[in-house]
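All protein chains but one are shown at their positions in the complex.
Here is chain A:
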């Protein structure tokens, strides 16, 4: 890596713009959110966020988001690998399809997934006799969160794989490394930081997801209710402060998780580089 020059033309202007933009778009709304949440007394705040129904919803929201992101970690990597390393008919189409979950309104995704996985749906009708219920169960929530998270892993890993030169693998092979060893010692460490980034993005995205989940989850209290649904329920009671309190919990949890993943990523980058 080349060192950055200490003085870039327009640095002051661009930094100022960046700070202003970030404040307007990110920090200000967050500040309002926190201010709303802490218009509650501490006792009210804790009562809201530690309510058993809320806790059940955190478990589902975070658990299903984690499962979704983990599935994407594995299969997103495979998709990226196939797209980078192989040429086949229709590759461009597959490549474009990967971004579809980004473009599709989430409610549309939710309705489509429910149509597939409902007991009489195209896929659901074959799963139901096997005793596998997808729609209206926590599994359905995980399916929706997997769907919306896929592009994150693919799109972060893809460029890294593209930059990895085939020659390195060939060199490893010529030095007698087995394929597994080449993967384990050469390829995997190089893509690990990107994989972690993709995982973190997919995970964070899934925690706040609402539109696609409410259709497939069935929204049963204590069983298939995600935290964002509880937030909406509080808003229906015009309980803005209570809704903000739950949002703060999601935000703080997500932030801590993202921070941890960032630290992990930093560590793995250094290990791979050194």
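FYI, a contact is a pair of C-beta atoms (placed from the backbone, for glycine too) under 8 Å apart; a residue touches a chain by one contact, two chains touch by 3 or more; residues count from 1.
Everything below uses one rule, namely that contacts and distances are computed from a predicted model.
For the chain that does not appear here, its UniProt entry gives the protein name "Sulfate ABC transporter substrate-binding protein", which is one of "Quinol oxidase subunit 1", "Protocatechuate 3,4-dioxygenase beta chain", "Acyl-CoA dehydrogenase" or "Sulfate ABC transporter substrate-binding protein". Considering the whole complex, the residue from A:71, A:98, A:118 or A:261 that touches the absent chain is A:118. Interface residues of chain A facing the missing partner chain: 51-53, 111, 114-115, 118-121, 135-136, 214-215, 218-222, 229, 232-239, 242.
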